[in-house]
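Omission of a single protein chain aside, the complex is shown with its protein chains in their original locations.
Chains here go by letter, A, B, C and D, matching the order in which they are written, and residues are numbered from 1 within each.
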Amino acid sequence: MPLDNVVFWVFAPLSVATGLCMIMVRSAVHAALFLVVNFFTIAVMYLLLDAPFLFAVQIIVYAGAIMVLFLFVIMLLGVDQASAPGDRLVGQRMTAVILGVAIVAELATAIRAGVGFATRAPEGFDAVNPGGNPSALAEVLFRDYFFPFEVTSILLIVAAVAAMVLALRRSKALTQREIEAAR
Amino acid sequence: MAASFVVALGALLQLLSLPAEERTQIVAVAEWIRAGAASVSLDLRVDPLSITMTMVVTGVGSLIHLYAIGYMDHDPRPSRFFGYMNLFCAFMLALVLANDFLLLYLGWEGVGLCSYLLIGFWSDRPEAARAAKKAFITTRIGDVGLMLGLFVMFMHFGSFDFDTVLGREGSLPEIATGTATAISLLLLGGAVGKSAQLPLHVWLPDAMAGPTPVSALIHAATMVTAGVYLVVRAHVLFEISEVALSAVAVVGLAGALYGGLASIGQYDMKRALAYSTMSQLGFMFLAAGLGFYPLAISLLVAHAFYKALLFLTSGNVMHGLHDEIDVRHLGGLRRDMPWTAALFAAGALSLSGLPPFSGFFTKDAILELASHDGVVWAYVLGSLGALISAWYIARLFFQAFMGERRYEGHAHEASSLMRAPLVVLAVGGLLAGIVLAFTPEGRLATFLEPTLGHIEEGNAGPSTATLIAISVVVTLAGVGIAWRLYRPANEERWVSFPEREPGMSAALGNAFYIDALYGWIVGAVGLRGAAGLARFDRTVVDGAVNGVGRLATWTAGLAPVWQSGKVRRYALSFLAGGAALLLYAAVRI
Amino acid sequence: MRTPIAYFLLLSAILFAIGSAGVLVRPNALRIFMGVELQLNAVNLTLVAFSRMHLELDGQILAFFSMVVAAAEVVVGLAIIVAVFRRTSSTDVDRASVLRG
Amino acid sequence: MGDMPWLTLVIVAPLVGLPVLASRRSISDEAARWVGLAATLVAFVVSLGMLGSFETGEAGLQMVSKHPWVESVGLSWFVGVDGFSIWLVMVTTFMFPIAIAASWKVEHQVRRFMAISLFLETVIIGAFLALDLLLFFLFFEALLFPMYYIIGVWGSKRRVYAATKFLLYTMFGSAFLLVGILYLYVQAGDQLGRSTFDLTALRQLQLSTGEGRWLFLAFFIGFAVKVPVWPLHTWLPDAHTEAPTKGSVVLAAILLKTGPYGMLRFNLDLFPDASRYFADAIMVLAVIGIIYGAIVAMMQTDIKRLIAYSSVSHMGLIVLGIFAFSAESMDGAVLQMVNHGLSTGMLFLVFGMLYERTHTREIADLGGIVQVTPWLAGAYVVAMLSSIGLPGLNNFVGEFLVLLGTFSVDRVLASIAIVGVILSAIYMLWSYQRAFQGPLKERWSSLPDLTWREGAIVAPIVVAMLWIGLHPAPVLERLRPTSEQVSQRLMDDTPTPDIEAIGAGAGGAP
Partner (left out) sequence: MIDPPRVELWAILPVLILFAGALASLLGAAFSRRAEQAPFVLFTLAVITAAAASALWLWDREPATVLGGMASVDRLAVIGTLVLCGIGAYGAYLGFHYFEHDEHRRNEFYALLLFALGGMALLVAAADLIVVFLAVEVLSLSLYVLTALTFRRGPTEAAMKYFLLGAFASAFLLYGVAMSYGAAATTSIQGLARALAGTTGSQGLALVGALLLVVGLGFKVSLVPFHMWTPDVYQGAPSPVTAFMSAATKVAVFVAMMRVLFVAFGALQWDLAPAIAALAAVSMVVGSVLAIAQRDVKRMLAYSSVSQAGFILTAFVSPDRAGIAASLFYLISYSVAVVGAFGVVMLISGGIREQTGSDRFRGLARRRPVLAALLTLFLLSLAGIPPTAGFAAKVLVFGAATNAGYWPLVLIGALATVVGAFFYLRVVALMAMQEPEGDDVTDASPLPQLVLAVPALSVIVLGIVPGVIVPLLEEAGVLTW
């Protein structure tokens, strides 16, 4: 059994498991940590798919930056515990599960029709990566995708502005009491 | 009115000057309706029949107008009253002079309208208003029959013109017996409604709520005779189908008997006279039904005189006694109102049919001819009717004018202005028979021949002399019965008759409950049903509409349930939608 | 490489479904948002897998862009959540239902 | 004369008042009333001009003028008049000044009232003259909102409910109508190569039987609600009852006519086969409407409701005449549209005048008022008699022709329908007896009679009634060619013995 299969069959269940744990555990912090693990597994998948650059970015940006941000906010607001046990919306979970399964099934049909479960990716991916994946990516990014790239810059500016406008409100800061109430 | 009478007289003389063959003139006036194949002209037709009717309408009409001037002297709105009267005469003339069934229909409905307006003239009296409405609607029922008859007629002939429908003199219209029967029966329906014959007679007695001149003119002399006129006018069609003709006879006979009996039971003079009118009209129908059209017309003429007379005299009584009209509260009037008493007597004599007065030459002539033609049933029953007529008219006279006075105060005699026309009418009533029957040139039958054809007498049954004798006996018998029952001597007996014979008197008084029966049908069945339908409309039909609206609003009311403000619910519906679309894709692939 | 592409796609589909379930089941705004993040990652996986299948790099570029977008969204999203917390001192979305009907 | 664009002029004529009403806010109410009256009178005069240049004896469309409006859509300003529409336009322009004059008493928001009335008149006339389906539909829809507004703002207590019901119900109908029109439009694009709403062009479409029938139904529903055909009638009583006098008059006299007119103009013209196919069913509905409306009217305690239900009955007669297909019945139907406009309009007018005095619509509250207001009662009687079809007044001619024509096609239905003649007499006379006759209630003892102004308002209608009743020739002779043509088109390939009888009769008539 070739190596990549082994890796896949190790990490794919792990990924699914961590995902499920992420939505099932009660503590928000734990959920965040499970999510981090899940991102790691996905990063591994990138490696399997010959995308080492994204592997790195995934670990740095997602597992590193984004999730830390999440944890930071969770801690800041101190909303670790789910505010009330159980679900207050009737039938929400059940429906959610059903719909999730349905979506998986439907997508599976589509994938089967579109790709076929057995087809393997053609060899020779290195050919499209002259000089290594990052530089190849760079070339594509800055030749074909330079315009979207610039748009992303706008997007980040907007995000910055948004954060500024939303966060730097000159409204009263949180009092200790509010935080207590939140707990 | 008088002017129109003069004109009519002129027309008559001119007509008499013409030879019999061409005594039919058609005066084209204008075209009325023209649509598709239908074309209706406003032509007038002047022929012996129509001119006779015209004479009656204008003549009697003028006299009654004269009378009314006196009678209505203290009415607030005389102008309105005489306006209606003249309008009526105009429509009536249109009716009789029409050369076209649709124009006839115009007049027909027109006189109906005027009778409505005049019956309800004192609209503040609820019974007057009700009677007016009843008269209009009841006759309208007959009119529908007439209208349908016109439709059939039009479908067959494609025209309403007399010449087309009835054929020019002699020539018969080509038409299947069935169609003819249909047409004539429908026309008969109209005639029955207008002439208050069974079963559409119920409006006539109530119609007496109107002013007495109206009763005299419209509900005795002219309008009610329109039915007879229609039948006679359309006799060609009736003759083509024996069914229709015999139907006319039967209706007439039934009316004659029923009216007579009902009349006996009335204490209200005018109601009694109204029923008597009905019975007299019955005789006219009988005559027409047996084919003696000229006799029908001559009875019509005579009746116009003496019935108008009788009504007006009773009008005198009302006028003199502040509208007291119940014979139980009258009596002995001959002292206070000798003129009126005499005039009433004259009218009664004419009606009762004692020779040599007009009733004899007209009504009994019908019976006589019937027997000659061997129509025994008609003769026997008719004679019975004659007996009853004599009975009730004599009764009225005895009860009202003989005996002791049963009223307070003094009944003042009518003014000369009101008496004068009555005298004329009386003379007319008494002598019309002789004049119309014997004067060589004026003999109505011959005069009418161009239009109505000649009556060939049969010679079945007993001889004329015996018949005359019988009829005189019958009449006297009638008077005798009346005297026996109502003579002053046993006044208290007949006054207390209702107590002793409640059932019978009620049956007679209510004319055998036919009116009550109708009332029950209309009230219990008709109005209930209508109310039910109205409820159905409100609840079901409209309810459905509003229900849809309510349903929509109710559904909308569910919004808060779904749109709960809970973002996860929103996400749920979002995901469901996405799943649904993906399902579509999955199926479609 | 031997693993069929479809496996990766299925894995990503499953993760996507889990992510969307995560959006639905937890009332905590932050955890809802985590669910979204999981979804985005799943999509990235799909993109990379397809790029591998088509033997071209565009897919990876798209994944890269999506990461940027995700980052931007996180910034804005967390800011909004904090702002809400300042008003209601709670991140429970079920409590935030002033607007309804 | 002929080269003048009369129809366009008639349509825009009422609008001349709008600038004046809109321009200076300082215009006084009295002035606004006069402006409204003047504008409607202008329209009437112009319509007289149109009548003058109308070719009598001409069956087809006249004074047609066609200008592309929105080429890209295929919408064109395509107006024309024929024997049918001309009289409806005439009655519109005739009744509007009267209605305006009758609403002199409207006190609040007079300028708005007048402006909306003028706009309403324009769109109604437009609906009668449009030959482009989309143009027609535009007018047909545009007249909803003004009416809604008039009922809803100047109406009585439950006005908003009634207005909304009216609007929604009619819009419901026109929803189907719109689909039908668009379907034809697309068909035109496929078959004729050019997408158009031109009626004359759409006539040439080859529609399959199924298509024809479905489209017929779509159009029919659209118009049936407006007529209203039983059982789609329940909006009418509410609308009539709650509307102000002018609203009722316009609604009864004119607005309802757009329904049967639409059937004549579009259903019969575009889908002759389907029309023949559905004729019997529709005639049955119409007869039900006649009887049903009359019986329900009998039971009403509210005079305006009673008149409204009588309208249901009368409109049923009109529909009957249309779908009997015989020339007479069609003449009668169109004439009846005019007549019903006059008589029912006048009933509402006169009762409105009474209502201004008594402020009650309940029959039970009235009684005996004929003694204090003889002229008002007289006017009411005239309208009433006309409405129950007394010969010599206008309605009789129409009713008679409709029934005659129907009888020649279907004796049974005609015989049932004719019962309506009796019923109408019953409910009318009965209500009159209860409301006007009998002993006078003392609360009315000082009721003022008709003023000269009111008399002047009523008089022209009476004249028109007598004129049509006694000498309808001028109307009918302009009507006949069109109706004969349409009737021919609908009858020729279904000849029934009755028709032949009529033909023979016509031949044999002197």
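Things worth noting here:
Basically, a residue touches a chain if its C-beta (ideal position, glycine included) is under 8 Å from a C-beta of that chain, and two chains touch if they have at least 3 such contacts.
Bear in mind the structure is a predicted one, so any value in this text is a computation, not a measurement.
The chain that is not displayed touches the following shown chains in the complete assembly: A, B, C, D. The chain omitted from view is touched by exactly one of B:Ala90, B:Ala507, B:Leu533 or B:Val567, namely B:Val567. Residue positions on chain C in contact with the hidden chain: 9, 16, 19-20, 23, 29, 32-33, 36, 39-40, 42-43, 46-47, 50-51, 53-54, 56, 58-59, 62, 65-66, 69, 72-73, 76-77, 80-81, 83-84, 87-88, 93, 96-101, in rising order. Chain D residues in contact with the hidden partner, per the touch definition given at the top, are 69-73, 109, 134, 138-139, 141-142, 144-145, 148-149, 152-153, 159-160, 163-164, 167-168, 171-172, 174-176, 178-179, 182-183, 185-186, 189. Residues of chain A that touch the chain left out of view are 106-107, 110-111, 113-115, 138-139, 142-148, 151-152, 154-155, 157-159, 161-162, 164-166, 169-171.
The rule we apply is simple: only the chains that are shown with their structure count from here on.
Distance between chain B and chain C, defined via averaged C-alpha coordinates, is recorded as 96 Å. For chain B, the set of residues that touch two or more other chains comprises 566, 568, 572, 575. Contacts with at least two other chains are made by residues 89, 92, 95-96, 99, 103, 107 of chain A. Listing the residues of chain A that touch chain B in their complex gives 89, 92, 95-96, 99, 102-103, 105-107, 109-110, 113.
Residues 1-11, 13-22, 24-28, 30-31, 33-35, 37-38, 41-42, 44-45, 48-49, 51-53, 55-58, 60-61, 63-65, 67-76, 78-83, 85-86, 89-92, 94-95 of chain C are the ones that touch chain A when the two sit in their complex. Per the touch definition, chain A reaches chain C in the complex via residues 2, 4-5, 8, 12, 15-16, 19-20, 22-23, 28, 31-32, 35, 38-39, 42, 45-46, 48-51, 53-54, 57-58, 61-62, 65-66, 69-70, 73-74, 76-77, 79, 82-84, 87-89, 92-93, 95-97, 99-101, 103-104, 107-108, 111-112, 115-122, 124-125, 127-129, 133, 136-137, 140-141, 144-145, 148, 152, 155-156, 158-160, 162-163, 166-167, 169, 171, 174, 178-179, 181-182.
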